[in-house]
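Showing chain A:
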Amino acid sequence: MGEKKLLRGSHIIAEAAVRAGCRFYFGYPITPQNELTEYMSGALASVPGGVFIQSESELAAINMVIGVSMTGKRVMTSSSSPGISLKQEGISYLAGQELPAVIVNTMRGGPGLGNIAPSQGDYFQATRGGGHGDYRTIVLAPGSGQELADFTRLAFDYADKYRIPVMILGDGMMGQMMEPVEFPDPIDLDSLPHKSWVLDGAKGRESRIIKSLILDTAAMEEHNWKLYRKHEIIEREITHVETFMIEDAYMAIVAYGTASRIAKGAVKKVREMGLKVGLIMPKTLWPFPKKFFLEAGSFITDFLVFEMSTGQMVEDVELALRGRRRVHFYGRPGGVVPTPEEIAKAVTTIYYREQIDRRD
Partner candidate 1 sequence: MADKLTKASIRINTELCKGCYLCKATCPENLIFVSGKLNSKGYYPANYSEEELDIEKHACKGCALCAIVCPDLAIEVYRG
Partner candidate 2 sequence: MKKVFGRPKSMKAAEFHYCPGCGHSIIHRLIAEVIDELGIQEKIIGVPPAGCAVLAYNYFDVDMGEAPHGRGAAVATGIKRSLPDRIVFSYQGDGDIAAIGTAETIHAANRGELITTIFVNNGVYGMTGGQMAPTTLVGQDSTTTPGGRRLERDGFPIDLSEMLAIAHGSVYIERTSVHSPKHIIHTKKAIKKAFKTQIEGLGFSLVEILSPCPTNWKMSPIKANEFINSTIIKNFPLKVIKDEVGKL
C-alpha cells in the first residue's frame, strides 16, 4: 500500500498533510518555505472541500486556522521564523482554547529579518510555547524525507488526540532536499474520531463556547493545571528519540533535523578512526526525551550537542542529564551549514582532550 514519490521536503509535508485529511491551509509567502504554500494552493484546489487562502499576513493566517479548528476540521499553516513570530499570538490562543492545529516552521537565520539560510535559532521559541502564557506545543523534528511525511501525519493525529497545536520544526535545507518517500494512503475523513466540542451551529443541542478568557483566578489556575496535566500525559506517551551507533559509545553527538544529518556523516568518519562515538537524535523536541538521556548517561560520558545556533537545545540536554555527565557544545548560527568533516574535527578534539576512552 502507500505510494512512492520523489519530492522536495516542502512538498513532502504538503502532500502528507493532504493525505492526513488536511483540507484547509492558510499562509503568507516567506522564503524559504514558499514551495509548501504553493503546493497547497494546487493540491487543495484539486481535492473536494479543499480551501486555500493566501492571507494578508501570518496573523490573519493563524486566526483563520483558529476559525477552522473551532469547526473541528484538520487545518495547517506554515511559515518561516519571522512569520512564526507573528503567529505566536494565535498559537497561544489555540493552546488556551485547546484547539488542534498544525504549524510548520521552516527556520531561517535570525534574529530580525536575518537571512534565508537554514538555521535552528527558533528552538527556544518552539519548545517553550513561543507565545504568552503557561503552555507548550508539541514540537516534531523530522530529519529525513520519510520522517517529514510520517511526522506530518503524526502531527495531525497528535493535534486532534490532545487538542493542542503541533509544530513541525524544519529548516530551509530540509525543505529543499529531494528524497524518495513512501506516502501512506490518504485517510478517509469519515474515519477520523468524532469531536464533541466543535462549533457548527447549536442544532438540537446546547450552544457551545470556545474561549480562553477565564477571569476567575481559581478557574484560570485550574485551567493551567489542566493543561499541565495534559502536557504530562503527552510527555509520557509520545516522547521519541532515535540513535545511531550508540551501543558501545563513550561519546554521543546530540543533534536534530538538518544538524543530525550532518552529524551522522561525522559519526561515520570518526568511527573509521576508531572513536567510540554515536549519535542521539531527539525527534520530539517538546516533550524532550529527558528519560532517555538519563539512561544514555549511564554509559555515555560525554555529550556533544551540535546545533545550527549559539546553543539552545544544549540547555535541555544539560537539564536532562542534571549535571551527571559532561555536556559540550558546537554551534554554527546565522545560516552557516557546516560539513561533516568540521563536526568530526570538533568531535575528535573533545574526544582526545577529554581522553574519553581512557576514562572509565
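In the analysis below, a contact is a pair of C-beta atoms (placed from the backbone, for glycine too) under 8 Å apart; a residue touches a chain by one contact, two chains touch by 3 or more; residues count from 1.
Selection criteria: all candidates are chains of the complex that A comes from, given by their letters.
Here the structure is a predicted model, which means the values were calculated and not measured.
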Chain A: touching candidate in this complex (1 or 2): 2
Touching residues on chain A, where the partner in the complex is candidate 2: 24, 26, 51, 53, 55-57, 59-61, 63-71, 73, 75, 89-90, 93, 97, 199-204, 207-213
